[in-house]
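Every protein chain of the complex appears in place save one, which is left out.
Right after this comes chain A.
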């Protein structure tokens, strides 16, 4: 089968879609476009720096471009460098898999106060995204709002010792920042009861292996199966120097300025309460950055978080991408007059997959002994092809 498909977003959903399309129809022209100069989206910038095993899916994605005939167009922002209208006119099908890069706000009085830091903003800085801002000081008692895996990722990085980060790709800047923090205790706040927390059980088990953690659960967790039982075990078996309190059934109602930080008003089964926080880290989901708008959006296929909101990890991305690819192949009406990638080839500043391979090799070659990679953090560096002389 022939035909031209453009995929906007080279993160896991976009790559799984390209993979499924090319596996089923090797004759397709599949182009994967990303606003960043490097591919793989949240695999590079969202999966935690110490979860390198999870990042191994990028080896599958490499093959889209090295063996399956897919082309990567990096540093090309749809809506700015090329309009979505032009893209839709040039391809037989366009897939929007652009993810969700903004933080969902708390939606409470005071949710715009300084000292409130969204997890997207924080993890972009931690994982050296080229558009990241500086890492903020967290003070002695940060409070994390959220009971999903992003909250656990942030917690785990704050609790780990430098030795426990060995083998990760946490950069020198973020590693220095972590070692400068003087966190004395951490509170995790969630509305749901412990039984309904969306933590991955494996990630709770992982917390129990950390040397500094001393976990406690409010209201006290019952034993038994599932996440609540694992949390009860976590509380029983950890006794390190850093108190980490999980507060379930605790619903934030307002944020106020307080002495030396913020005050978080909450309601609990025992009534209203106010928690003090030196910083408030929100990990309650992501929202669109509104970069892709206009009537053309509705004419495109959508997948991943861009389509469904910020739930589901790699397996769900893959499952949905495979279903979408099957649907595209059923509906595709190829028109040979459409220019396809000829539209993109002359756009100034775009980079290709060979460019990424050079960056990838460079980043691995210059890694410190206790790190597996040293990311180029600045967009200008990601756009300059590293040469072996730089190593």
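Just so it is clear, a contact is a pair of C-beta atoms (placed from the backbone, for glycine too) under 8 Å apart; a residue touches a chain by one contact, two chains touch by 3 or more; residues count from 1.
The rule is short, and it goes like this: contacts and distances are computed from a predicted model.
Student: Since a chain is absent, check the UniProt entry for it and pick the matching name: "SigE family RNA polymerase sigma factor", "ABC transporter ATP-binding protein", "MioC protein" or "Branched-chain amino acid transport system permease protein".
Tutor: Of the names offered in "SigE family RNA polymerase sigma factor", "ABC transporter ATP-binding protein", "MioC protein" or "Branched-chain amino acid transport system permease protein", the absent chain's UniProt record gives "MioC protein".
Student: Could you tell which one of A:86, A:111, A:206 or A:245 touches the chain left off the display?
Tutor: A:206
Student: If I consider the whole complex, including the chain that's not displayed, which of A:89, A:105, A:133 or A:167 touches that chain?
Tutor: That would be A:167, which touches the missing chain.
Student: In the complete complex, which positions of chain A touch the hidden chain?
Tutor: Looking at chain A, the ones touching the missing chain are residues 16, 19, 50-54, 56-57, 59-60, 63, 167, 200-202, 205-206, 209, 314-315, 318-319, 372.
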